[in-house]
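All protein chains but one are shown at their positions in the complex.
And then subunit A:
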Amino acid sequence: MPPLLQVANVKKSFLQPNQRLFSNKKTTVIKGVSFDLKQGQCLGIIGESGSGKSTLGKLILGLEKPDSGKIYFNGQDISTRTWKKSAMRKNISAVFQDYNASVNPYFTAAQIIAEPLDIYEKLTKNDRKKRINVLLEQVGLDSSFYERLPHEMSGGQLQRVCIARAIACSPKFILFDEAVSSLDISVQTQILELLADLRKQLNLTSIFITHDLTTITYLCDKIAFFYKGEIVEFIDKIEQLSQVKNPYSKQLLESILGF
């Protein structure tokens, strides 16, 4: 079976800010990253802030163009126009870190969740309502949330709404960019349990971008250690986590396990 997501030698650099006029100095953020992900697998990308992992996420989502290298989804190059226009795009979805900025403050929970549905599935009013209620239930919220505005919900509830939106069109792949990092510990556990459940139910392929190892050990079966724009170590099976070789990954593990 071909990999669902294939990242091939992707590089990305940015012009240094406020230097556009007088120089062309570039900062390389991603220095040649490659990996494959098969259907149903879950990859954790761990690295410190500023290591470029969020940029990698944006490249995978097609929000930024790589300088060189290609990203294939289901065998199709995501930088082409045919991909950009195809309905296949509904198979890629995302959940972001900052749940407050992740939703339009003028939208109700129902409108937020319905966004992908409205774009890809033309549902009748009744079906749409039913679908939204099913999705709310799937993420552990009841139908009383239907008309709520973002500022009337707590962080955990809002992140659940974001997850409902992400799974609305039953995508094959979801990118979680620090999806639980800004929640407090007890809510984090609830969300992680929810994600583990959903993953089993929907046979999701996913990437977790995080700086927190516990999230990864809970959900992922592959780990990439990301350091200064490169994958310094790739672990295929979570059980081999203790056998890391790279000094950076070792240091990271020790700093966490040391507690």
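By definition in this document, a contact is a pair of C-beta atoms (placed from the backbone, for glycine too) under 8 Å apart; a residue touches a chain by one contact, two chains touch by 3 or more; residues count from 1.
One rule holds for everything that comes next: contacts and distances are computed from a predicted model.
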Among "Protein-export membrane protein SecF", "phenylalanine--tRNA ligase", "Nickel ABC transporter permease subunit NikC" or "Protein translocase subunit SecD", go ahead and choose the protein name stored in UniProt for the chain not displayed. "Nickel ABC transporter permease subunit NikC"
Decide which residue listed in A:Gln16, A:Thr80 or A:Asn104 touches the omitted chain of the complex. A:Asn104
Return the single residue from A:Ile30, A:Ile92, A:Leu135 or A:Met153 that touches the missing chain. A:Ile92
Which of A:Lys25, A:Lys122, A:His151 or A:Lys245 touches the chain that is not shown? A:His151
May I ask which residue of A:Ala8, A:Leu61 or A:Ile238 touches the chain that does not appear here? A:Leu61
Residue-wise, where is subunit A in contact with the chain that is not depicted? 58, 61-63, 84, 89-90, 92-94, 96-98, 101-106, 112, 115-116, 118-120, 149, 151, 165, 169
